[in-house]
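Only one protein chain is missing from this complex, and each of the others stays in its spot.
Moving on, here comes subunit A:
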Amino acid sequence: MLTSCDDLFQYNPNEETLLDKDKNLTARNIEKISRLPVSDTTRFILMGDSQRWYDECEEFVRSANQQKDISFVLHAGDISDFGLTQEFKWVNEIMTRLKYPYVTVIGNHDIVANGSATYRKMFGPLNYSFGFGHDRFIFINTNSREYAFDGSVPDISWLKAQLADNPDKRNTIVVGHVPPFDADFDKNLEKPYTDALASDPTVKFTLYGHQHRFYEGQFYDDGVNYHLTTSMGARGYMVISTWKGGYNVERVEF
């Protein structure tokens, strides 16, 4: 009822009106994650592409809440379909019913219209990183097509600086929406990007969404495994376990 009163009057589909509880979610959820107990193995969920699949996303939450020993959930992007603030709010409403905190990476649909401005206000920076246990997570905007392939996205120099900043040699897990072999990824940046990952020995695997299918492989024969999770519409997600020097990926359908 609170939400319906909040939205009784609407001024424009592209308005960016947010209540305080819907702001700065990335920093707030990282703060929650930082207070979680750390063990030898970290288990987390990768899901994505919730765009206009709210009913399925609710079913995902019910399924995810039954998993054991999960610390947090990663949303691989395309939170919204039309880049509307209203859609971001609906998905957040569903995702806050998870027993775990969740963090996101921006997808191409989240950049449409005023989407990226809303994403900044609601979640936070488009590129960011945090550490937990033996792992370090780097979230990077890889939606090159939304920037007309102008060479700025993904930000390779930012990525290299993040990879270099790892004094404890923790496992590095890079998370993006568009995988580098996709047509929506800047062809001129594909090699610099994949080389940056391959030249860092702490990068064993990297995570994406976007193609609405489970897909995995060592596509560049460079020791880095690429894993794609499917969409909410296809009713699937991944449970990932990591430990010092190893990891495991499990596909779940709901």
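Observations on the structure shown:
By our rule, a residue touches a chain if its C-beta (ideal position, glycine included) is under 8 Å from a C-beta of that chain, and two chains touch if they have at least 3 such contacts; residues count from 1.
The working rule: contacts and distances are computed from a predicted model.
Entry comment: the absent subunit's protein name, as recorded by UniProt, is "Outer membrane protein beta-barrel domain-containing protein", drawn from "RNA polymerase sigma factor", "ABC transporter permease", "Outer membrane protein beta-barrel domain-containing protein" or "Branched-chain amino acid transport". Between the chain not shown and the residues A:Ala27, A:Val112 or A:Ile156, the one that touches is A:Val112.
Of the candidate positions A:Leu25, A:Leu46, A:Leu84 or A:Ile138, contact with the hidden chain is made by A:Leu84. Taking the whole complex into account, subunit A touches the unshown chain at residues 3-4, 7-18, 52-55, 57-58, 81-87, 90, 94, 112-114, 117-118, 121, 145, 148-149.
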